[in-house]
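The block underneath contains the structure these notes are about, expressed in structure tokens.
Here the complex is missing one protein chain, while the rest keep their positions.
Labels for the chains are A, B and C, by order of writing; each one numbers its residues from 1.
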Amino acid sequence: MQRSKWVLLFLAILGLVLLAACNKKESTEEATTPATGSKPAMAATPIDPATAASISGTVKFDGAAPKAIKIDMSQDPACKGANEAEAVVVNGGNLQNVFVYVKDGLGDRAFDTPATAATIDQSGCRYHPHVLGLQVNQNLEIKNSDPTTHNIHPTPANNREWNESQPPQAAAISKNFAREEIMLPVKCNQHPWMKMYVNVVKNPFYAVTDKDGKYELKGLPPGTYTIAFVHEKMGEQTQSVTVAAKDAKTADISFKQ
Amino acid sequence: MDWHQLWVIISAPDNVPIVGLIPLLCFYIYLAWKQAKGNDDLIAELEADPAMAKTHHRKTWPFKPGWQKEVHVWPFLLRIEFLAAIIITIILMVWSITLNAPLEEPANPNLTMNPSKAPWYFLGLQEMLVYFDPWIAGVVMPTLIIVGLMIIPYVDTNPLGSGYYTWKQRKFAISTFLFGFIVLWISMIIIGTFIRGPGWQWFWPGQTWDHNRQIYEVNRDLPDLFGIASNAGKMIFGALVVGGYFVLGGLGVYSLFRRYMAKDFKRMSLVQFSMTQVFLLIMLALPLKMILRLAWHIKYVWITPWFNV
Amino acid sequence: MPEENGNGGANGNGGANGNGSANGNGKERVGLLQRVKAGVQADVQALKTDIPTKAKEQMDGLKDPTKTQVYTSIFRHKHDDTPRNRALGILSNVFLHLHPAKINRDAVRYSYTWGMGGITFYLFIVLTFTGALLMFYYHPTKVQAFRDVLYLEHDVPFGKLLRNMHRWAAHLMVIGVWLHMFRVFLTGSYKKPREFNWNVGVILLVLTLLLSFTGYLLPDDQLGFWAVTVGTNMARATPGLGNEGPFGPQMGMTPYNDVRFGLLGGSIVDANALLRSYIWHCIGIPIVASIFMIVHFWRVRKDGGISGPAPVMLEAEGDKPRR
Partner (left out) sequence: MPERPIPENDPIVNKSYAMHYLIATLILMVTLLWAMWDEGWGQRPWKSYQGEFKTRYLAFLKTARTKSATSVDEVKKNPEYASLQQNYEGTSAQAKSRLEELRKQVSELSGRILAVQNVFTDRRAYVNALTYELETGSSASAKQSKQKDIDNYKAELATVNYPDGSKKKFNYQQLEEEYNKLRGERVKVNAEVAEALKPLTESKAKLDAYVTDHMVDLTPQQIAGLQRKTEDWDPKIVQLNVAEANIVDRCESCHMGIRESVKLTAAAMEAKGAKKPDEYAKAFTSHPSAELMNAHDPEKFGCTSCHQGNGRATTSVEKAHGNYEHWLWPLFTKQNMEAGCQTCHAADAMLMAGDSGAIITEGKFLYRQRGCMGCHRYEGYDKEPEELQSVNQQLKLADQQKRENVKQSAYLMKQADSAGSNEEANSLNDKAVALRVANSKIDGRVQQLDFQSHNLMQDMKKIGPNLKEVRLKLNRNWIPVWLKKPTDFRPTTKMPNFRLTDGQIQAISAYLWQSGLKDELPKQKAGNAGHGRELFETRGCLACHSMGESSEMQGGTFAANLTRVGEKANYDYLVRWIHNARERTRPYCPYEKKDIGPEDYAKKGKPFVFDLEHSTCPNDGHEMQVQNMTVMPSLRLSLEDAQDIASYLMTMKKQEPTAYADAAFMEDGALQAEGKKWIRHYGCAGCHEISGMEDEGRIGTELTFEGSKPIERLDFALFTDAAQRGGKEPIGNAEDLARLPEGPSKGPWYNHKGFFEHKLAEPELYDKGMVKTETEALRMPNVHLAKEEVRALSTFLQGSQELGLPASYQYRPMDAKRDIQEGWWIVQKYNCQGCHQFTPSQATTLMGMKKYQDPDWKEQLPPKLLTEGARVDPEWMRKFLTNPSLSTADTNRNGVRPYLKVRMPTFTFSDNELRKLVRFFQALSQQPMPYIPQQVPTLTAKETDMARSLFSSNAAPCLKCHATGDAQHDQHATAPNFLLAKERLKPDWAERWIRDPQAISPGTSMPSGLFKQDGDHWVFAGPTPASFEGYDKDQSKLLVDYIFQLSPEEQRRVAGAKGRSHAVNAPPSKPGRSTAPIRAKGPGPGVENSHASGGAAR
């Protein structure tokens, strides 16, 4: 799998170079012609795994942790499970559900769409996970493990909006998002407390902080990056981090209410 | 100095003929003057030398006995005529290729052009409208011009100067004609074309034609200047002035003729002389009236219930 | 064969008929065929000699085109360079017999005549020619007139050139007439016996101006419209005949019956004025002007050719009648 990918990449680059070399005229015209549909495929620049660096860290919450808000799920008897709101989840000063990603610094580098799908599970009238990251055009599978009907209703700003019903035990809904969008809200109209955020990014360098507020971005080529930390309520903060080959840097940050 | 404005006026397609006319006229006056001078010199020489007068072929051009006195029209004249036709064709074509005939917006009776001008060859008449009532400028004057031109052969009794350019033999005739043609006709056209702007106001060359320009001008009538108020008084006074002009002017012309053009005067019959007198005076009245108007803002000299002069 | 014919029913039909009858004739008249064959052979033989002879004759005839019937039917005399022929060239020519056969040797000098009369006449011809072509495209109606001019400008081949030439030739003609008059006056050419021709000339001057003026309105644009409005407004003031002229009202003149109304065919410059202007411009004045021109040219010759350049006269000779 990995191997064939590299071979493909190499072939693509070779093709491009050849095209540019032997038919310069054609390629300039192509460039001036406004692309219909997608841009001419930009080859995914290989990242040498040997030099790849990583960034990790912890996201803190400044101040007293707010008490968890109880959700009244009595409206639907089928909803059983933890009934605490997930907006601001703090465990010992560490903030969960912060989306961390490389916002800038990768230049024009393009990345392949992962073949594996990201998944959302609906169980206990909650979305799992609460914050999800995925790449542009990556498949998103939505499952319903509840004995009740849900509907999945993303309300994006830059992507197409849809709203689909999913009865219990129904087949998974498969969707994708074509444009980058951070903190795209998804909700269920029947269970108003059900909410989650999807983050669609162009590169594979993203993570969501876990219970302990930890995250890690792996496989970064050396360079200087703007790392963005986004929380659904408290907004975005950024940090600039420079990594050399094989570096393992830490970048911590804290959010204030 | 508003060069842009000047250029706009000069380059208006319909003004181009007038722009062309000025150098053309200068050239032809020069050409005529050169030949007249040559002839006059020759005449003086011959007058002084009767013997030579008998033998000389009496032209400025060279001549040798044995040369043909008359030449065949074909080819000697026609070749020139054809050449002229070709040249005119060339001029016309080049002009037509380079300059488009004007075509403005479709006629719109509700939108008055300012200035709205007559065709350029009538601008002299239009310019006269400033100084005279339309019936004089537009009807009487043109008629008199035509009649005046027509009577020229009948009142010009001078037998000399027929068929050759001369100045000395026809001083009076030529100066009168030049005055009428150049001063009264051509220069009025030039004024009408280049000087008269919006509202038929006077704009010096290089002055901007401002549509909103306001000028103050109060015109009086001659009788007012003398404090004559009653209509009858004005009528009588005007009649007297106009009559007086003709009587006195007639006398003046007479005395001039008697003194300086005795020969011509002698040759003229009474009708011929009085006609000359009248047309001469009318012609002179035009610049006089213009001066009255421009210098003293006099509008009318003679006011009657039916017409004003 | 059947395949070929089978393409269309009609063709097949005709072909079959024709073939049938031809075949039939051939079989019936065998003797005739031989006779015809012999005749044709004889003809071919004769042709071989006749054609070259004829061709030679033809070529010889063409060597001197002046001998051809066509040529002699057009030109009535020879054009050898003899004085006679030179004279005949003028005298026997309908176009050129405006001129005498011979003229004063100095009359060919441009500096004397300025050529203005001839140029004016030439321009008149140009104007007639271009004008006639313009008439093909022009309708003197309020709806069409302006449109037609646009059409001329943009659609008609050489239309723009044609219109430009017409316009500029008209202006040139006015200038030419003035200069002509100027020259005639300066050379005293109106003097006896040419008094009348001077008058004809004055009339032609007026007609020229009127021709030009009537043409001004025809494009039906603002320029022409207001020029003509200004021009005809003066007619309003004609003494006795215009509603604003002296004694006009007393003569019962109103805007609806005065001389201006007559000129315009209405109280304002409108469709009627356009039509009148068109007719005067294209028919009325050109005819009158042509008549006067004929008289003018005729009188030039009858009055003794052009006036000069004459020998200068001395003061003393003034009162003697000239020879």
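In the analysis below, a contact is a pair of C-beta atoms (placed from the backbone, for glycine too) under 8 Å apart; a residue touches a chain by one contact, two chains touch by 3 or more.
Not measured: the values here are computed from a predicted model.
Undergrad: Among the chains included here, which ones are touched by the excluded chain in the whole complex?
TA: Contacts of the omitted chain with visible chains: A, B, C.
Undergrad: With the full complex in mind, choose from B:Ser11, B:Asn108, B:Ser187 or B:Asn219 the residue touching the hidden chain.
TA: The one listed residue touching the chain not shown is B:Asn108.
Undergrad: Among A:Asn189, A:Thr224 or A:Ser240, exactly one should touch the missing chain; which is it?
TA: A:Asn189
Undergrad: Since one chain has been left out of the picture, which residues of chain A touch it in the full complex?
TA: Residue positions of chain A that touch the missing chain: 25-26, 28-30, 32-34, 36-37, 67, 69-72, 74-78, 85, 87, 147-149, 151-153, 155, 161-170, 173, 185, 187, 189-190, 192-193, 195, 233, 257.
Undergrad: Provide the residue numbers of chain C that touch the chain removed from this figure.
TA: Within chain C, the residues that touch the unshown chain are 2-3, 5-6, 9, 12-13, 16-17, 20, 105-106, 108-109, 147, 150-151, 153-155, 157-158, 160-161, 221-222.
Undergrad: Contact with the hidden chain only, please: which chain B residues?
TA: Residues touching the hidden chain, for chain B, are 4, 38, 41-42, 60, 62-64, 67-68, 71, 76, 79-80, 83, 86-87, 89-90, 93-94, 97, 103-106, 108, 111, 114, 208, 210-212.
The criterion applied here is as follows: only the chains that are shown with their structure count from here on.
Undergrad: Using mean CA coordinates as chain centres, what's the gap between chain A and chain C in Å?
TA: Each chain reduced to its C-alpha mean, chain A and chain C end up 90 Å apart.
Undergrad: Hey, how far is the Cα centre of chain A from the one of chain B, in Å?
TA: The computed centroid separation for chain A versus chain B comes out at 96 Å.
Undergrad: Of all residues in chain C, which are in touch with two or more distinct other chains?
TA: Counting only residues that touch two or more other chains, chain C contributes none.
Undergrad: Residues of chain B touching chain C in their complex?
TA: The contact residues of chain B facing chain C are 14, 17, 20-21, 24-25, 28, 31-32, 35-36, 39, 42-43, 46-47, 53, 57-59, 61, 67-78, 80-81, 84-85, 88-89, 91-93, 95-97, 99-109, 111-113, 116-122, 125-126, 129, 133-135, 137-140, 146, 149-150, 152-154, 156, 158-166, 169-170, 173-174, 177, 181, 263, 306-307.
Undergrad: In their complex, what parts of chain C are in touch with chain B?
TA: Going by the criterion above, the answer is residues 83, 86-87, 89-90, 96, 99-112, 114-115, 118-119, 122-123, 126, 146, 149-150, 153, 160-161, 163-169, 171-172, 174-175, 178-179, 181-183, 185-192, 194-195, 198-199, 202, 205-206, 209, 212-213, 216, 219-227, 229-231, 233-239, 242, 244-247, 250, 268-270, 307-315, 318-319, 322.
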